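A protein chain is absent from this complex, but the other protein chains hold their places.
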Amino acid sequence: MKKWLLNWRLFSLFSLMALLLAGCGKPFLSTLQPAGEVADMQYNLMLLSTAIMVFVIAVVTIIFVYVVIRFRQRKGQENKIPKQVEGSHKLEIIWTVIPILLLIILAVPTVSYTFKLADVKPMNKEKRDKDVVVVNVRANLYWWEFEYPDYGVVTSQDLVVPTDERVYFNLKASDVKHSFWIPAVGGKMDTNTDNKNQFWLEFDSKRAEEAGGIFYGKCAELCGPSHALMDFKVKAVSRAEFDQWIEKMQNAKPVASTDPVVKQGEEIFNKSCIGCHAVTPVDKRPEQARTAPNLANFADRERIAGILEHNEENLKEWLRDPEKIKPGNKMTDTYGKLTEEQIDALTKYLMTLKVE
Amino acid sequence: MHIEEKLTPETFPAEPEKATLEGKNKFLGFWFFLGGETVLFASLFATYLALKDSVAGGPTSEELFKMPLVFVATMLLLTSSLTSVYAMYHMKNFDFKKMQLWLGVTVLLGAAFLALEIYEFNEYVHEGFKFSTSAFSSAFYTLVGTHGAHVTFGLLWILTLMIRNAKRGLNLYNAPKFYVASLYWHFIDVVWVFIFTVVYLMGMVG
């Protein structure tokens, strides 16, 4: 048995090393590399609770190892009957009181942070301060819509936010329940079908830069076959850049292209796609009518369909058979079969949709 | 005391429902069952309260509920609870005939209550308040309907016991059965008191 134990220890050592090699995940995705005020608070709480818990585990392990080795049956003791002990009030009080104290140490910051994270007063003031950024997040089967109500701008899939200030979110779902999560920047909140949830996040400029300026966002509530693929991206930019971007979005005008292929693509788009997809960021229709991602700045996006590398090949792949890429999506079978030529044209056209 | 023993008023125990181990088990087990039923109805009530204003354009409780009808129904059920107490009183006194009589009255009152409820539901449906009209309607019919299903089951149960034992009278084998059936009936009655208060009274004042 000892040999087994030794092997096991070696094995644990190796798996620990493997863990270290894998690092603590990616800076654009990992909760262990927090990149904002909220994630910091949560990371601190994690560290505190982990410290307490490791202490508990250590105490238990020490007693455990001692007991298991010291009191195992030895040769010649097969018939020994140990003393039958009823218990010990002193000991029992000790291991009731100490955990209570440890939990109080943990409970205080937990409660305090819980309230801090729920502080959304600035977004609900009757007259909101001009520079408070509010984003309405609407989760849909496998895509995200981000509306900036104060600026009259709608976009989707890529969330653009200013750094170093609190950004406030209204969260809801239009079909089934989803959950809005940007792990590196802060814990999640559900998007319900029945009500609107609110919370805030803060994106740290320095650490955003270290993470490459882009954070990964995820859907964290099972919502159907493509739940795993319901990713979005967050571009964290300085306040000045953010204001510029908003301005560009507000003033975006369709560019009349001279390229006949692009023209052909536009025609196809206007025939087959525009019923669901808008191509202007100032989309005044009610949200029920906005049944598909807004494509106004499609060419500026990070990913095709939220997951594929952003290039023409992948876009064509997506247009050919969306079902293959995101099973259960709502776009499949809403348009007729496209010829390769039509797909080329459509691709060319879509790649002209940009504001930057 | 043996279960099949022929008994006389003198040898009949004071608490016939708990005189045998089987009886004791039944008695206790049924109380636990009622505990579970209480949680069941509590969940139904909580949901009803959460949804009672979600009328989705359909009729509201103020528009629907009619006091006289519900009041009569309540009186019928309360009285039936009382008559079942009489029945148990006579059971303990080993007076089988009177017990049967009072159980019969209980069943009649219960049936009348049920008839009124069916009439009431029928009225509502005619007024455009169907099960699938709104969240409120679903919650209403499920809560009150579950109670109605309990009444129906209770009636069938008591009737079965009355008919099955009509010829052979009381013994320690069937006494616990009558007793728990009457417990069930009281429970139904208590639930109705809550329905009357929470659904109807609160529904009429809004």
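As written, the chains take the letters A and B, and residue 1 is the first residue of each chain.
Definition applied: a contact is a pair of C-beta atoms (placed from the backbone, for glycine too) under 8 Å apart; a residue touches a chain by one contact, two chains touch by 3 or more.
Throughout what follows, contacts and distances are computed from a predicted model.
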Original post:
Hey, which one's the missing chain according to UniProt: "Cytochrome c oxidase subunit 1", "Monovalent cation/H+ antiporter subunit A", "Carbon-phosphorus lyase complex subunit PhnI" or "ABC transporter permease"?
Top reply: "Cytochrome c oxidase subunit 1"
**OP:** In the full assembly, spell out which visible chains the left-out chain is touching.
**Re:** A, B
Original post:
Out of A:218, A:277 or A:301, which is the one that touches the chain we can't see?
Top reply: A:218
Original post:
Touching the missing chain, which residues of chain A?
Top reply: 1, 4, 8, 11, 15, 18-19, 21-26, 29-32, 39, 41-42, 45-46, 49-50, 52-53, 56-57, 60-61, 63-64, 67-68, 71-73, 77, 80-88, 91-92, 95-96, 99-100, 103, 106-107, 109-111, 113-118, 171, 173, 175-177, 179, 181, 183-184, 186-190, 192-195, 197-198, 216, 218-229, 231, 307, 327-328
Original post:
Tell me, which residues in chain B touch the chain that this view leaves out?
Top reply: 3-4, 21, 24-25, 28-29, 32-33, 35-37, 39-40, 43-44, 47, 50-51, 54-56, 131-139, 142, 157, 160-161, 164, 173, 177
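What we mean here is this: only the chains that are shown with their structure count from here on.
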Original post:
Taking each chain's centre as the mean position of its Cα atoms, how many Å separate chain A from chain B?
Top reply: 52
